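A single protein chain has been removed from this complex, and every other one stays in its place.
Presenting subunit A:
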Amino acid sequence: MTDYSTLEVPGPTITDLTAPFWEAVSEGRLIIQRCGSCGEAVFYPRALCPHCWADALKWEDASGHGRLKSFSEIWKPGHPGWLPVAPYCVGLVDLAEGPTMLSHIIPADRPVKIGAELVFAPTHAGGRVLPFFKISDQARSST
């Protein structure tokens, strides 16, 4: 297993609005906003719903399931703090709720493929818990 906990990497620039997200992550939970007016799920956290502009966003537990939309194996990180774990994988996670989030994808023992099933994998990294994802053990065979 890669040890991310000793990495010296930039953490999130948390704001009052996004604090609940990061607090939940630190407890090992993934939460997401949903609009009480139009029903759309929203990520990243916003002040108002970007779909209908209603002031009705509420936090809810996310399923923690997603699908890999694209990925890249990073050999030359943009920040030197990531060098100790390079090459590593980042990917676009198509969350089951609808929105896409970018995250770190924990390597599996098989090649990463677009369409792979992912599950939420909160991980100690650089002095905090980050909402990483990993390839699901119950992966359906890709088409």
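Here are a few things to note about the model shown:
Everything below uses one rule, namely that contacts are C-beta pairs under 8 Å (C-beta built on N, C-alpha and C of every residue); 3 or more make two chains touch, one makes a residue touch a chain; residues count from 1.
The working rule: contacts and distances are computed from a predicted model.
The unshown chain of the complex is recorded in UniProt as "Thiolase family protein", chosen from "sn-glycerol-3-phosphate transport system permease protein UgpE", "Protein-export membrane protein SecF", "Tripartite tricarboxylate transporter TctB family protein" or "Thiolase family protein". Although one chain is hidden here, its contacts on subunit A can still be listed: residues 9-15, 18, 44, 69-79, 82, 85, 87-88, 90-92, 100-104, 114, 126, 130, 132.
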